[in-house]
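A single protein chain has been omitted from the complex, and every remaining protein chain is retained in its original position.
This part shows chain A:
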Amino acid sequence: MAADSTLALSLVEEFVSGLQDSKAKDAAKGVKDGKFTVLQLVEALGSSLTSSQPHTRARGVLLLSEVLQECYRDLTEREVEVLIAFYENRLKDHYVVTPPVLKGLKELTKCTNLPPGSAVSMLRSVFQDIHVQSLMLSERACVYSMLINIMETREAELKGLGADFVFGFVQSMDGERDPRNLLLAFQIAKNLIHRGYELGKFTEELFEVTSCYFPIDFSPPPNDPHGITREELVQALRAVLTGTPNFAEFLLPLLIEKLDSDVQSAKLDSLQTLAACVSQYEHKHVAEFLQGLWTAVRREVFQTSSERIESAGLAALTALTSCLSRSVLSSDSEDSLSTFLDFILTDCKHHLCEPDLKLVWPSAKLLQAACSASTSASHIITAAVMPSLLEQYNNRAQCSHRRTLLEVVQRFIHSVKNCQSSDNDESVFLAFRESLCGVVFSALSENNSSLQITATSVLTSLAQQAGLLLESDIELALDHLTRLLLIEEDDRVSLAVAECAGALAQLHPALVISKLIPRLKNEMYTDQGEASELHSHHAVRQRCLSALAAVSIQPSVVQESTPVLLEVLRSAHTGNLAKKIFSVDEVVLTCRSLQRIAEQVQDTEEAGRCFHNIIIPHLLSLALQAALQGEKGSVKGLTSFILRHQNSFNLNLLSITYELTDFHPLSPEATTASRAVSLFLDGDVSFLPDNSFPSHMQLLKGDSWSLSRLVCLLMGSVCSLPRSVEVPQIDKLLSALEEMSCTCSHPLSYTSAAKCFAGLVNKKPQGQFVSYSLDSCACPQVSKALLLRYHPLFTTLTDKLFSLLDDAGLGPMAAADGFSLLMSDSTDVLNRACHADVRIMYRQRFFSENKAKLVQGFNAAPQEKKPNYLKALSNIVNKLPKQVQVTELPALLSLLLEALSGPDQDIHLTTLSCLEPVLVNPPQVLIHSLNDDSVFSFTLQSVRIASLSCISALSYFPVLPFRARVLRALAKPLDDKKRLVRREAVQARAQWFLLGSPGGR
């Protein structure tokens, strides 16, 4: 024991007199290891604590505090009590002693076994003996942390202190300036409010001491190590100010005052705080400020200069209205809501009568914001506004006025929809149903396209109001829509009409089936004898087809609409010239409509079955028939058309099968796939309707291109399967495809075969590989399939691709197509939608593995082969993700610039387009070469445009010294002979003029 006290003594000696800070650690270790207790340490400190030198005493206390920092967990309650008494006493000492004393007290507040009453006595002495704001930054932080610690553990005791605690806190934070401490202080204030401390008569003081920071104006210094943002402070302060309704009488006038400020951020903050605070308030808190708040919000929305402020103002108005609406239910205060709405109505309603003036929209927005707050508010406002809007509509003759009015009506219906979701009251608009329908139908019969478009969107909104429209209204609406579809020429109108019909079909499928579809079907099959009418009838059919696609969302509608479409295809195929004529465009559009239906139809088993059992076999059989007839030479009429345009036909079919694979993962599509495989390999046609095909067709071996290109149908059926589904007879299939891709001479056939092959290879399980001999055509496709899944065989294939770059004949083709194919996202087979095995970052991997090879090859290549390499490089870099481009570009810049100075304009275009987004830190050389007048003398206007947009992009970087030169150089393309180039030049020059200019950038 004696030895231990000497140890303690020597440590004290070295720390206090020797000023060795590390000894505090040793002392703490001693206490922890049980060599001496804290109280023994205090005894050892005796002489230094009683020294006549304040600095020695401070040093002594510091040692004790630092030891406490390490071992506050191990203290007994008795020890804590003694230490607290000691520290409280020290607070009265010389000011240099205060910092270590506060530090010690802070450590003690972390103890879990504080004796009862000690927290209170500690706080009393802190509030009494020291003036917080005259302390240094870190000591003030110490006091705030003390408060936070005690509030966590001793809430009951502190509440016993009553309002004195609040007063003490208010005094200690009054005048705080440091953002770090403010965050702590705001947290304490928030705790005071949210945990129900009694504020008593100090409510206003607490509000004053915090609200004086509102609105927060703080911009962190550059290189701020503490990382405090303005937003953090704003949120912390807002939590305090909006925390309690008791602040209402102080906060609301403050907000009204700050809203009048010229500073945009202050306005925004005030509006957001307003929206946040009223969610806590009741009507009695806001009643007396309603007029002022309304005036302020109205001014911001009427005269706004920024959309953020406008939307914040509208949000605040909505919050305020819903605050007033809440209390209606509970008390006698119907008044305050209706008074407030009266303010709004008197100020805004008359603006709605001037549909060509600016304020019509701000007024409508304000009314709609209030309207969307609650059902009662929407009842009051619509009752006041709707009659006059509808009357206006009927009185105005000008279409633009009518359209504005109709748009306002539409927004009203929409805003009411927002607030009505939960309660199933009858619709607010029930009283106006008849007149609204009248207005909509009259607008639909009007001869103005924008009016018609607006009317369709009103109709959609009305239909979405649950229980508003009667069945007869919908029927009438469908009649109008059908009429528009049949007669209206304007594309935008028919698009809007189709969209509206789609929305109606979602809600009322039965009516659409019984009213709309039969009429469209009828219209499509009626004969138009006159040749002059043929053209317009053609357009009608096209609109009918798109409308059919638009309404087919519900499975029940799909079952009615798809037979119509299939019928079109069939009659286009079998029909002869004399009778019904469906032009090629119509056939293509029909396929596209089917594709669209496949994309949008609701994912149900019913719809899936319909597609797999009816539509796909029909389509396959039609394609096959067309191909067969082509082979026999009995091509006549439309069959030839179909054949000529089979590409798009087949591709559409393909995407239909893709879309469908997202349906029920296993059953139907596996059958489709195996049927397709057996059709192609064995000529099994049993599943096709109209079974009149010769048996044992050789679809994969024939020489006829019309049959062989059906392979892309196979691709559609088998390549979209998920990896888990096994393709039957896969090895036989693969070798057949491989042979076809090598021997077939028809481009579509051999690319499809290669793609199909690649798609299957990509999904083959690891380890089942045979090395396939590959010819040059399939090479890019297959390398891509392997690259995507990081297969080891891939490197041999890339080597082959690189060697092709030196091939005189294949070089340009392989370079341009091969590498861009390798790097780009594949649209048909090798993508995630088709369940291909796509690893992340395969592009980066390819680039980093092969860039050296590329540069080497470029340097070694003879002069006439160099363009091939540049083209390959340009294609690769263009497809890399931006982040990689940014880091890799500087190294490749010289090569790319060389590409720019070459003769090939296609290379210029790709190179420039990959340069533009990555110009982060443009080296001088780049600016010089872009600035060169020769850049503007390219013959292709697309290249001139691309280089100008590069220059425009450059203006975002620190390039001020070049401003004058660039502006001079840009004067020349202003007089370019092509308008599009001039437009780009004007934009680039405007950007450069703003650079470094006041009010610019």
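Assume contacts are C-beta pairs under 8 Å (C-beta built on N, C-alpha and C of every residue); 3 or more make two chains touch, one makes a residue touch a chain; residues count from 1.
Assume contacts and distances are computed from a predicted model.
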Item to complete: Consult the UniProt record of the chain that does not appear here and report its protein name from "Glycosyltransferase", "Glutathione S-transferase", "EIPR1-like beta-propeller domain-containing protein" or "Cytosolic iron-sulfur assembly component 2B".
Response: "Cytosolic iron-sulfur assembly component 2B"
Worksheet entry | Touching the absent chain when the full complex is considered, from A:76, A:138 or A:303 | A:303
Worksheet, complete the sentence: Which of A:357, A:383, A:470 or A:860 touches the missing chain? It is A:357
Response to the item:
Of A:138, A:796 or A:997, the residue touching the omitted chain is A:997
Discussion item. For review purposes, identify every residue of chain A that touches the missing chain, sorted by number.
Written reply: 260, 262, 299, 302-306, 351, 354, 356-359, 400, 939-941, 971, 974-975, 977-980, 982-983, 986, 989-990, 993-994, 997-1000
